[in-house]
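So the structure is just underneath, and the comments pick up after that.
All protein chains but one are shown at their positions in the complex.
Going in written order, the chains are labelled A and B, and every chain counts its residues from 1.
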Amino acid sequence: MKTLTSLLMAVVLCGCETVQPWERGILAKEEMQWQTNVSEAQLRNQIYASKEASSGGAGASGGGCGCN
Amino acid sequence: MSRPKDERNKTVLALTSSALLLPAYQGALADAQPEFTEVGMRYSKYDEDDILSRKAFGGGSERYEIDVAQFHLLAPVADQWSFALDVAWEDMSGASPWFVGESASGSPKVIMSGASIEDTRTEVSGTTRYYFDRGNAGLNYTYSDEDDYTSNAVAVDGAFNSEDGLTTYSAAVSTSHDDIDPTQGTIPTNTLSARKDVNSVWVGVSRIVSKRALVRFGLSYTYRDGFLTDPYKGDDRRPDERKEWAASAGYRHFFDAPNAALHVDYRYFNDDWDVQSHTVDIAWEQNLPQNFRVTPFIRYYTQHEAEFFYNLEDPSYEYFADDYRLSAFGAFSYGLRLRHDFGDWSINLDAERYKTDESWGIYSGEESPGLVDFWRYGIGLDYIFR
Partner (left out) sequence: MGQPAPAVLLPDMSAAGEVSLESLRGKVVYVDFWASWCGPCRISFPILEQLRNELGPEGFEVLAINVDEVEADARQFLADVTVSYPVVRDANGTTPLAFGVMGMPTGYLVDRTGVVRVIHQGFRKSDGEPLRASIVELLGE
């Protein structure tokens, strides 16, 4: 947890390049988004969560199902 | 042929509440409403491998199969709002492990619930989102219904950009109230009716690293309270409380020459049942001529067993579960996505293979005979109203 927090701080304070607002065209590409297919990602996460003992991490957990 | 009720309902089990609410907007532009209305339909098939005869009493058996249909709608509303509707229908059939027993040779084997279980689940989720100058905030309600399991969940999330727009801070809270009403049949269940509450909070930060790279970190805490035992397993006694932590990191990098984007995601998970896990997800989004895109992906998962996981029951245990999902194992999955855009349409095809083995994990433990391997296939069609 400590490592993560310090990593997080490092990124927030880091010497990341300044990328001007007009230079963000590549970052706006669909394939650069955190999720490229929301429906498929939802299904994948649901399947993993119902077959493994872990869930969450990418957002708050929402409603449940009795998936087996 | 009509099916015995007890078998029908063995499918449903709330090990984990699973529908994840992901803040829909985590990209470089958190403050802009979607420009167009988009709709999508998906059909997916989830198919578990048969359980091998050496791992099950009564010979090999078919396992689970799920047909999933999903509908997605996202529409801008007025000037600063959007509305999203997601509906999923699942039709499940097959058999699942009922309990683990000791074979004549001493090795544990699974007793399957028998064939032709059937259950359906419907999930409806609505999200309204408000976009302001430097961010957005969303409110989500999700309702999920099965024969013997009902869930109501509410979530609120928000994203806020720094003034230079290089950093986005996000947060979400959610609460879910689940009712479990197992149907009594010839096989006794653990409870007549029970409740489970899940409360979760998440914070995240994403940052533009360069013109071609983005990074994000997230931290979540989930508290589950209530009936966490499996009502249909032979012997299953779990604590009525579970506290979970998850830390995640993600990275996206665009490469000009191949015209492709690399996705790397990692999650560390830890709970007070002594489960720990690591997950790594890597995908390569390769653009091709003629508006095609092919995306190979791989995922590795490894978990430490829960402190009360044992294959064979002993009455002296305070808590006990022989559920393979709580055992130590490693899982590899790999797959391929293919996307083609034509005009305002987009078609997606995907396939994934998931395989587990006790020896693939970094944590050792008793191997469960119930570990699952599966295939997943999907086809989706999306349309944008330009």
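Heads up, the rule we're going with is that contacts are C-beta pairs under 8 Å (C-beta built on N, C-alpha and C of every residue); 3 or more make two chains touch, one makes a residue touch a chain.
Note that this is a predicted model, so its numbers are computed, not measured.
Student: So which bits of chain B touch the chain we can't see?
Tutor: 29, 31-35, 79-80, 133, 163-165
Student: Tell me, which residues in chain A touch the chain that this view leaves out?
Tutor: Missing-chain contacts on chain A: residues 20-26, 28-29.
As a convention for this text, only the chains that are shown with their structure count from here on.
Student: Could you give the separation in Å between the centres of chain A and chain B, each centre being the mean of its C-alpha atoms?
Tutor: The answer is 14 Å.
Student: Any idea which chain B residues touch chain A in the complex?
Tutor: Contact set of chain B toward chain A: 10-24, 26-29, 40, 42, 44, 46, 64, 68, 70, 72, 86, 88, 90, 92, 96, 121, 123, 125, 140, 142-144, 146, 148-149, 151-153, 155, 157, 164-167, 172-174, 176, 178, 180, 196, 198, 200-202, 204-212, 214-220, 222, 244-250, 252, 254, 260-261, 265, 267-269, 271, 273, 275, 277, 279, 285, 287, 293, 295, 301, 303, 306, 325-326, 331, 337, 339, 348, 350, 352, 354, 372, 374, 376, 378, 380.
Student: In their complex, what parts of chain A are in touch with chain B?
Tutor: Of all residues in chain A, those touching chain B are 1, 4, 7-8, 11-12, 14, 16-19, 21, 23-24, 26-29, 31-68.
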